[in-house]
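This is the structure, below, for whatever I ask next.
A single protein chain has been removed from this complex, and every other one stays in its place.
So, subunit A:
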Amino acid sequence: MSAPFYVSPEQLMKDRAEFARKGIARGRSVVVLRYDDGILLLAENPSATLHKIAEIYDRIAFAAVGKYNEFETLRQAGVRYADLRGYSYDRADVTARGLTNAYAQTLASVFTTESKPFEVELVVAEIGEHPASDRLFRLSYDGSVADENEHVAIGGQAEEIGKRLSGLRTAGKPLAEVLAIGHTVLGTGRDDDVDLDDLEAAVLERSASSHRTFRRLQPDDLRSLLAAPATGEDTGREEAPTASGTETRPQEDEGQ
């Protein structure tokens, strides 16, 4: 006669969170940064075909770290969600907020009900008509959501990168400058900078001519951007106090 095996809910959740965190910590990081004319997504990714950064819809991009097959499933679900919604209603009715909610609910329900949680962290980024309506949402393996202001890092070095970025305002800076910042912080925790050929980069451009604003940056684009001399020009936004600028605002799960 063996006593029934009891695990407290606290312990169960802790074990699952630990498991997911360990899986995510093994991977390289991804940073997403706003710049004056859009949003830059940067990942260290030696593969040119297995993307960590992708287009979801006209103004929405997706970035992920963790297990490839899991975030690829989530990415495809996001594309299907956005395309179906845009077709049923209108292209303007597809928003990052709705997509983030769907992701959050899915991640949360898998975390609590399935035998194994998703070992992923996601960023859903959306550019608005104006910089003020840009959106950066960060989603964790357990479905928790954070609404970020200027930049967000996910993956193994996320905490260190977040520390290096904290207090920095990027939303008023030009792409070349923000790319240089992103490239530098991605090298956190290693001896040298990330090789440009191993850098996966894409932008959502406010000034894009087509309705699809997502564009991948090729290594040549990156080289020419990084080679461009820094303008050093004062963007006129420096006088804004930076204290509250980069704080993250943890959110209650929306829409419940």
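One rule holds for everything that comes next: a contact is a pair of C-beta atoms (placed from the backbone, for glycine too) under 8 Å apart; a residue touches a chain by one contact, two chains touch by 3 or more; residues count from 1.
Assume contacts and distances are computed from a predicted model.
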Absent chain per UniProt: "Bifunctional protein PyrR", "Proteasome subunit beta", "Aspartate carbamoyltransferase" or "ABC transporter ATP-binding protein"? "Proteasome subunit beta"
Where A:Ala104, A:Ala125, A:Leu179 or A:Ala201 are the choices, the one touching the absent chain is A:Ala104
Touch with the omitted chain, as defined above, among A:Arg16, A:His51, A:Arg138 or A:Arg169: A:His51
Where subunit A meets the chain that is not shown, the residues are 49, 51, 54-56, 73-74, 76-77, 79-81, 83-84, 86-88, 101-109, 210, 212, 255-256
